[in-house]
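Omission of a single protein chain aside, the complex is shown with its protein chains in their original locations.
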Amino acid sequence: MLMNHFWFLDHAWLIPLIPAISYAVILLFGKRYGERAAWIGLASIGSAWVLALGTVVQWISHVNDSEGAEARGVVQSIGGMVRNIRLAAESKLHVEPIIHSTTWFQNNGFKLNVGIQIDGLAVMMLFVVTTISLLVHFYSTEYLKGDRRFNHYYAALSLFSASMLFLVVASSTLQLLAGWELVGLCSFMLIGHWWEEKPNSNAALKAFLTTRTGDIGLLTGVIMTFFVVQKYATMAGGKGTGSFDIMKVNEAAIGLGEHGGSKSLLFWCAAALLLAIMGKSGQFPLHTWLPDAMAGPTPVSALIHAATMVVAGVYLGARVYPIFYQGFHIAGGTINPMAAIGGATVIIGAGLAFVQNDIKKVLAYSTISQLGYMVMALGVGAWTAAIFHLFTHAFFKANLFLGAGSVSHSGANHSFDMKHDMGGLRKYMPKTFITFMIGTAALIGIPFTAGFFSKDEILAVAGENNFTFFKYLGLVGAVMTACYMTRCVYLTFFGEYRGGHADAHGAGHDVGHDVGHDTHAYVSDDHATPIHDDHAAHAAHDLHDAHDDHGHHGPHESNFPILAPLFFLSFMSIASGYLLSPMLKIEKFALWVEPHFGDDKHFNVFEPGVFKAIDPILAVAAGVVGMLLAYAFYWKKAYGENITERNGALRAGKNFLVNKYYLDVLYTDIIVGGVKGPIAQAAYWVNQNVIDNVLRYTGKGAAGAAQFVYKYIDQKGVDGVYNGSASGAGALGGLARKLQTGRVQLYAFTVLFGLGAIALLLVIFN
Amino acid sequence: MLLNQFLLLSAFLFGTGIYGVITRKHTVLVLASVELMLVAVNINMVAFGATLNNAVGQVFALFVLTIAAAEVGVGLAIVLLIYRNLRSANPDDASVLKG
Partner (left out) sequence: MVAQNVAFWIFAAFMAAGAIRVVTTDNIVHAALWLVLVLAGGAAQFILLGQEFVAWVQVIVYIGAVIVLFLFGIMLTRAPMEAEEKLNNNLRWPGLAAALLFAGTLAWAFLDQWGSDKIKLTKPVRTKEIGDLVFRGYLVPFEVVGVLLLAALIGAVVMARKD
C-alpha cells in the first residue's frame, strides 16, 4: 500500500527538501520568470504545508490509536509494520518517535547517523513553520512588489524555511547544528536584504555575529553531547561509543542524572547549549541583535520572530531537554541559570518596549520578552507550557508583525514611526485594526485568547514546581506587556492621524527623531523630502508610483494578499489556545506533543498544570492593571504632558531605557576599544576613574551612590574592563594582521613550508 | 635501473619548482615553475607504471598532462587579466588582499 497510516510521517524528509529545491530553482532560473518566481516559492512552501498537515493528521491519529491500544493492552500492527508503543512504569503512555536514519560515515565502531526524527514536537513545529512561512510568502507578493531583488528575496525565503524545517526534523545533534547555522545564514541574508543602506547591512552583520557568539556554545555543547553518550555507555559497561543521535543523547542525559554520574559534564553541556539558546533566541544579554534585525523587510521580521530564527533556540532547549533538566537540576526547585536568564529577559525586554517609537521595535522587544517566558518555562520544568507558548506566540506575533507591516505599507510614507507618522489609523484601516487588536489581546493575555491559556499555563506550572519567584516575575512581566502594548495600540490606531500626506510632509520630520530611529532617514529624489522608511530608497519609487494610482498618499486599507494572512492569523491567535487548558479540561496538546525521552519515569514536565482559579484571576488582574496604567499614563495623560521630561527620576529611567541599558555602547566599545591603548593603560585608567571615584563618592549618601553606580561602574568601570580585554585581543589581531602581507608568494611559501614540515613529521614518525 | 633514480630526479625537479613559485617576479614564470612540478609528478607516475609493468602509470600521466594544459590556459588568461588591470605581471603588485 502506497499510502499507509504513516506515509506522511515516514516521508517527512520531503518537507525540508521541497523548499530547498525551490531555492535552487529560483536562484538559477528566477530571472527568467520575473516576479512570477514568487509562485515557485509559494507552490513549494504550499506543498510542504500540505505534507506537514498530513504529518499532523497522521501523528494525531497515531497517538490516539496508541492510546486506544494502551487501554486494551495490545501492541498494534499497523500498515504491516509493528510500531513500538511503550508503557512506562506508571503506565504513562509514551509514543516513540518515528526515526529513519542512515549512516553517513562510520569510523572504528562509531556511526554517524543522519535522518529524521518525527515526534509530536517535530510535527507541531513542522506545522507552525510551514503555516507561518506560507502566509509570509503570500503576504510578500504584495508587500515586496517591485523590489529590485524580488527573486533573491524569495530564494532566501525558501532556503530559510528549508533550513528551519531541516533543523526541526533532525535526528542527530550534528544535523541540528547544520540546520542552526543555515538558519543563521538565511536570516543574515534577509535582514540585510536592502544592504545598500549601511544601517541595514550593519544590522545583518550584528545579527550574524551576535548569534555566532552563541554558536560557539552550540558547537561546544554538541561535542559534549557526544561525550555524554560515551560516558553513559561506559557506565553501563558497554564499549563506550559516543553518538550524536538525539534519542541516545537524551537517554544518556537522563541516565547520567539518575545515577549520579558526572554531574559536571552535564552541567557544562547544559551551560554551553544555554549560551546557544541565548544567542539565537535573543536572551539577555545577547538580545541586542533582535531589535536591529528590524532592518529587514517586515514579512521577514514576522518569519524570524514567529516561526524560524528565534524559536530555533527554544526548540533546541525542548529537543535535548533532559540535558538541561539534569544538568541544571531543575527538579530541585531552586534558581537555575536557565530560569534566571529567561526571567531576566522577560523583564528587560518588556522594559525596553516602553520607550520605542518604532512599532516594529516595540514588537521586537516584546518578542524578546515572550521568548524569555519560554526559556523561563523550560527552566522551571514547564516543558509543555513552554512549547505551547511557542505555538500560540508564533501565531499572534506573526499577526502583529504582519499587521505592523500593513500599517506601514499602506501609510503615507512607509514609516514605522508611531509618534510621527501614525495615530488614528483605526478609521483608515479598520480591518488591519481589528486583526491587530486581536493579536494584541492574545499577547496581553485577555481571557479566552490563545496567549491567555499559554501564559497561564507557564505561570501555573511554575507555581506548582515551587518556582514561586518566577511565577510572580511572570506576572510582573504580564503587567508590563499589557502596559506597553496598550501604549503601542494607542499611538498607532487612536488619537489623530499625525503623518501628513507624503507631498506635504517634510520639514520637521527630519528633525527630532529619537534614538532608535536613526536608521531611517534617506533622501528620496522624486519627492525631494526626507522620508523615513526602510525600503524607501528601493521599492519606494515603484511603490509610490503604485500609490499614486490611488490618487492620494494618505493611509488606506491594505489589499487582499496582506489582509488574508492577517485574518487567518487572527483566527489562530484565538483558536490555537483551545488545545491545552486545564481550566477547560483540555489536555490534547500535551498528549500530542509530548516527546519520548527514554525511560523518563522521573520526568513530570509534560503534565499540564492543575487548574487553580487563582491563577487566571491573577493573570487577568495583571493584564488589567497594565492596561489601566497605560490608559492613565499615555491616553488620558493623567500626569500631564511629558511627565518624563519634567521628573528627574523618570527622565533618568527613560534615558536608561532609550539607550537600551547601554548594552550596545558596551558592545561597540569592545570593538572600538580593540584599537585603543594597551592593557596597562586601560588598567591605569580604570584605577583613575573608578577606584578614586569610589573613595570620593562613598560618603555622599544614597542618591550619590546610585548615581555613581549608574554613571561610573556601569558606564566606565565595565567599559574599562572590556577595553582592557579588548586591547589584548587587538594586539593579538595586530600580530595576525602582519601575516596578511598581500604578497601571494609569501603565502605560497607559508603553505608549502608548512606542508613540507608536516610531511617531514609524517616521514619521521612512520 | 633503480626506481629511485627517477624518483630522486622528480624530487629535485619538484623542489626547483617550489623555489620558482616562491621567488619568480613574473607571473608567467611562476606558471612555468608549476609546470616543472607537474613534470616531476609525471616522471613519478611513469616510473611507477614501468615498475609495475603496466600502462596505468601512462594513463595517469596522460590525465595529468591534460589537466596541466587546462591549467596553463586558464592561468595565462588570469595573467592577462592581472596585466590588463595592473599594468604589471609581478605577483607582488597584486596585493589588494593586504591586511
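Should a chain be cited, it is by its letter among A and B, assigned in written order, with residues numbered from 1 in that chain.
Here is the rule we go by: a residue touches a chain if its C-beta (ideal position, glycine included) is under 8 Å from a C-beta of that chain, and two chains touch if they have at least 3 such contacts.
From a predicted model like this one, the values you see are computed outputs, not experimental measurements.
The missing chain lies against chain A, touching residues 745-746, 749, 752-753, 755-757, 759-760, 763. Residues of chain B that touch the chain left out of the display are 1-20, 22-29, 31-33, 35-36, 39, 42-43, 46-47, 49-51, 53-59, 61-63, 65-74, 76-81, 83-84, 89, 92.
We take it that only the chains that are shown with their structure count from here on.
Residue ranges of chain A in contact with chain B, taken from their complex: 736-745, 748-749, 752. Those residues of chain B that touch chain A in the complex are listed here as 18, 21-23, 30, 91-92, 94-99.
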